[in-house]
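Here the complex is missing a single protein chain, while all its other protein chains stay put.
Labels A and B are assigned to the chains in the order they are written; within every chain, residues are numbered from 1.
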Amino acid sequence: MNLLTPLLAQNNIQDVDGIPTPESSIEHVGSYWFPEQASTFAGDIDFLYMAILWISTLFFVVIIGVMVYFMFKYRRREGVGSEPSSSHNTALEIFWSVIPSIILVWIFYAGAKGFFEMRVPFDDAEEIYVTANQFNWKFVYPDGDVSKELHIVVNRPVKLVMQSDDVLHAMFIPAFRQKNDIVPGRYTYAYMRPTKVGAYRLACAEYCGEGHSRMRTVCVVHKDEADRKNTTQWENEKHPGWVNGERLFQINCSGCHSIDGTVKTGPAINTIWGTDERLSNGSTVKVDENYIRESILEPSKTLVEGYGATGTLSKMPSFQGKLSDAEIGYLIDYIRYLKDPSKFPDRDTLVQPPAADGTGATSTVPADPPADTKPADSQPAENTTDGDPPQDDQASDGSTDPKTDNQDQEN
Amino acid sequence: MATAAERKKLFGHAENNYLNCTKGIRSWIFTLDHKRIGVMYLVGVTLALLLAGVFALILRLNLWTNTSELLTDAQYNQMFTLHGAVMVFAFIIPSIPAALGNFVLPMMLGAKDVAFPRLNLCSFYLWILGTGFLLWAIISGKGLDTGWTFYTPYSIQTDTGVIYATFGAFILGFSSIFTGLNFLVTVNTMRIPGQGWFKMPLFLWGLYATAIIQVLATPVLGITLLLLIAEKAMHIGIFDPKYGGDPVLFQHFFWFYSHPAVYIMILPGMGVISELIAVYSRKKVFGYSFIAFSSVAIALLGFLVWGHHMFTSGQSIVVTLIFSAITFTVAIPSAVKVFNWLATMYKGSIALTTPMCYALSFIFLFGIGGLTGLFLGALSTDIHLHDTYFVVAHFHFVMVGGTLTAVFGGVYHWWPKMFGRMYNDNLGRLSCFLVFMGFNLTFFPQFVMGARGMPRRYASYDPEFTIFHQWSTAGAMVLGIGIVLGFGVLVYAAFKGPKVAGNPFGAASLEWQSSSPPDFHNFIHQPILHDPYDFESMIYDEELDTYVPKEFMEPDKQPATEPEPQTH
Partner (left out) sequence: MAVVEPEHEAHDDHHDHGEFIAHHFESAEQQFDSGKLGIWLFLVTEVLFFSGLFVAYTLYRVLHPEIFDQAHVFLDKYLGFANTLVLLFSSLTMAVAVRYAQLGKNQHVVWYVLGTMVCASAFLGVKAIEYTHKWDQGIMVRSYFDYHAGHHEASMPLARALGVSDYLIWISIVPVLLLVGFALFAVFAKLTEKANAAFFSACMAIAIGGYFIGALAGHFYMELTDGGIGGRSEKAAALMAYEDETHSDHEHTDKPADHHDESAAEQQKETSEIAPYEGPQNDEFDQDIGIFFSIYYCMTGLHAIHIIAGIGFLAWILWRSILGHWRSDYFGPCDYVGLYWHLVDLIWIYLFPLLYLID
C-alpha cells in the first residue's frame, strides 16, 4: 500500500489528475537506500552516495579483515611473545596517507559539483513563495493561489523563495534530495526541477518546537499546468463558507489545532462552538464569533486553561493582517460546521453567482451571494469596532438581510 | 638489589593506599589528590551517563510506534534535548579527560599531582554545580526543549528552562577549561626528568591535544551562552531576528566551540585506544610520532571546520566549499591513526581481554563513524542527509561507538590500578559483546532511515520507517543492558574482586610502577623511566603475580636510579 496515503488524506489530496491512485506506483519505493529519484540532481547525488559507500565499504572490509586476521593469527599463546618488527615505516605511512587523500579530493570535487547544481538557480524558474511557521506550510503561487501542499509541474524548474514567521525551519523533500534552512529575518531559496509526476513527502528538517514532527506535508508534481491550476485554484465564491473555512484552517491552523479532539499545541476546535471555555484566569467565556475573532487576532489576550498562564505570551502567533475579516468569517463558519454539520450545506453545493438584486440569505442557504454572505453572516458589522474592512464593501453596501440582523441581536 | 619484600611493598597490592590514607567524608570532599578527584569524577560522569541513558531508552520506546503514543510531543522534545545536553556536557566531554585523565595523567608523568590541585578540585565542583543547573531545568518542572544546540530563535521563544540549562553549560565550560589548563601546565612543567615529549605515552598526547581545544574553544562557548542568556532575559538583539539580530550568528559561535568539542570527545578516546592496543598486543606502538602529531593536527584542524554543520543554513557557496574542503583534511589524520593501530597489532601477542575487546570494537565502530563522515563532508550528499537520522547515526557511531567504548576500555584497563582488584574478564567480555551488538543494532538502521529521508527530532513519523525504528529500539535495550552489565561487573570487582598487584597487564608506562591501588604520593620510589612501549622492560614476577621493572628483578645489578624512600 502507498505509505503516503495517510498524508495525502490528511491534506485532502484526492484524485488529482496526473497522480496515480494511492495503490499504484506513487509509492516511494526507490532503492534500498533512497526514496524515489524525482528531481534532476537526485541521480547525481545517489551516484556519489553509492560511490562513497563502496569506497568506504572497501576500506572498511580491508581494515576489519586485517584486524580480525591479526586477532587470530597473533593471539597470545603460552610461551610465545610478540615478535619484533619495525615500529616505523615512512614509506608505508606516506602511502596510506596519500592514497586516501587522493580519493578524498575526488569526493570533495564530486560533492562540490553536485552542490553547485543544487544551489544555482535555473533559468526562467517559476517562483513560489513559501512561508513556514510553527507548524504550517503555506505556498503562494505566481497567480496568487495559495495551498498547504506544494504543487509544481513536472519538468518545470522551480525557485522557492522561503521565509519564516517565527523560528528556524528547513524545507526538505527527500525525493528531490533538496533541503534548505528557512531563517527568520531573511529569505532563503531552494531550486529544483521535478522529473516525475507523483506525490512526495515534504518535511521540516530543522527542529522548530513542539509540533516539529507534525510539520509534514506533501509535494505534488502535476503533469501539466492545467492540472496544477485545477488543484490549487480556489474561488471562495464557488464554495459554501464552511468549506472555505476548512481550507483556510488546513493552511493556517491545522499544525496546532486538531479537529478530532486530540490535543496538539493548541486546543482541539471541533466541539468548542457555543461551549463555555475555561480560561487560565479562572473565568469562563462563551465561544462565539467575537471570542474566536479575538483569539485569532490577539491570541495572547486570553488563554484557555492549560495553555499557559494569563499574561504569558500565547504560543499562537497573531493573525492580525494575515487573515482578512472575510476569512475569519469563513473560519467561524467552519468551527460552527464542525459542531453541528446538519445546519450547513454539503461540501459540493455550488454557490450561485451573486444575484443581480444582491439580496442575500445566510450561509445555510447555498444560493448566497458569496462575498455578501460570509462576512455579514458570521461577523456582525455593528460589533466590529474597527469598521468595515474593504473586503466587506459589497456586503455592507448590499442590503442588510433580516437574518443577519437577527443573529446580531442574538450575539 | 631489590628483595621480594621490597618489590611487594613497591609493586604489590597495597592495603594502605590513597583510598584509605585518610578517612571520613571531609577527606574526600576537600581532597586535593588527583586520584580521588578522578574517582569522584568517574562516579559523577557515570551517573550522568546512566541518567541520560534512561532518557535515551524512553526516547526509543516512544519511537516504537510512529504516532508517539508514550509521550506527548512536548515531552518527547524535552527528552531528546535532555538526553543530548546531559550526555554531551555532563558525560562525554569530562568522561575521559576529567575522570581517567585526572587519575592517570600525573602518574604517567611520574609526578605526584597535577600542577594546580586546588583548581582541579574547583573544576570538579564546577562540574557538580553545572550539572546541577542542567538538572534543575528538569526538576523545576520547566524542562528544556531546544535541542542540546540551543539554536536561536527557538531557544529565545520557548518558555522552558533555557536560562538554567545554558548557565549550567556555561559553568561546565569553565570546569572543562580548568581541567584543560591544568593538564597543559602539568604536561609542560611536571614531566619526570628525562621524559622528553616523545617519551610520553600516546594517551598524554591525546589529552594534551584535547586540553588545547578545551582552553581555546570553550571560552567562545562561554560568551555565546552568556549572550544567549542576555538575549533571552533582555532581548539585546544580537541573535533574535525580531530585534534585528542574526540567528545564524549564534550557529557560527556555537559550532566554533562545538565542533572542536567533538574532538574533545574523541581525541582522548583515541589516546586510550593507542595505549590499549599496544599493551594488549605487547608491541611497541607503530608510528608513534604519526599518532602523536595526528592528535595535534586533528585538534588544530578541528578549529577550521565548524561551518560544515551549516551547509544548509544559507551561508555563501564559497564559504561552504572552503569548509567542506577543510573537513576532508581531518579525515587523513584519523585514518592514519587507524592504520597505525592495525600495524601495531601486526606480529604482536594479542590478548583478548575486556579492554582489548573494547579497543577492537572501537576500531570497528569508529571506522564506520569516520567513514560515514565522508557522506556528510561531501556537499551534495550532505544537503540530502543533513538533519536526518543519517547524521544521528553518524555522530553516535563516533561518540558512543568511539568515545563510550574507549571509556569502557580505559576504565577496564585502569580499574585494577584504581582499586587494586580484578574484575571477571568473561563477564567483561560479555558486556563488550552486548554493547557492540546492541549498538550496531540501534544505529545501523538509522543510516538507512536517514538516507531514505527520515528527519531527526521527530516524535511521530511516517509509517514507512516503523520497522527501522523498531530494530533501533530493540538494539537500544540490548545496548542499555550491556552498559549496565559493564558497570555492574566493575563495581562488583571494586568491592569483592580478587586482589591484584601493581601491574597485572605488563604495561610499561609509569603509572604501573606503583602499588595497586597507588600510595597517596603515587610512587613510593622514584619511577624508573623506560620507553612507554618497551614491554621488555617489565619482567614477570611470579611471587607477586605481576610485572615489575627489570631493574628490580636482577638482584646483582643496581637499579638505574637508586630507589629512594621518598622525594618531594
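In this section, contacts are C-beta pairs under 8 Å (C-beta built on N, C-alpha and C of every residue); 3 or more make two chains touch, one makes a residue touch a chain.
As the structure is a prediction and not an experimental result, all values here were calculated from the model.
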Residue among B:L144, B:V220, B:I298 or B:L365 touching the omitted chain: B:V220
Sole contact to the chain not displayed, among B:L249, B:L300, B:L430 or B:I539: B:L249
Of B:L32, B:L300, B:L352 or B:M553, the one touching the omitted chain in the full complex: B:L32
Full-complex contact with the absent chain, from A:E78, A:D124 or A:D143: A:D143
Absent-chain interface as seen on subunit B, which is shown: 21-22, 26-27, 30-32, 111-119, 177, 181-182, 184-186, 188-190, 215-220, 222-224, 226-227, 230, 234-238, 241-246, 249, 253, 520-521, 566-568
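Please note the rule applied: only the chains that are shown with their structure count from here on.
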Residue ranges of subunit A touching subunit B (in the complex, touch as defined): 3-4, 6-7, 28, 30, 32-35, 41, 44-45, 48-49, 52-53, 55-56, 59-60, 63-64, 66-67, 70-71, 74-77, 80-89, 92-93, 96-97, 100-101, 104-105, 107-108, 110-119, 166-168, 170, 172, 174-175, 177-181, 183-186, 188, 201, 203-214, 216, 264-265, 308, 312-313
Interface residues, subunit B side, partner subunit A - complex: 68, 73-74, 76-77, 145-147, 151, 153-154, 157-159, 241-242, 245-248, 281-290, 312-314, 317, 320-321, 324-325, 328-329, 331-332, 335-336, 338-340, 342-343, 345-352, 360, 363-364, 367-368, 371-372, 374-375, 377-384, 386-388, 448, 451-453, 455-464, 533, 535
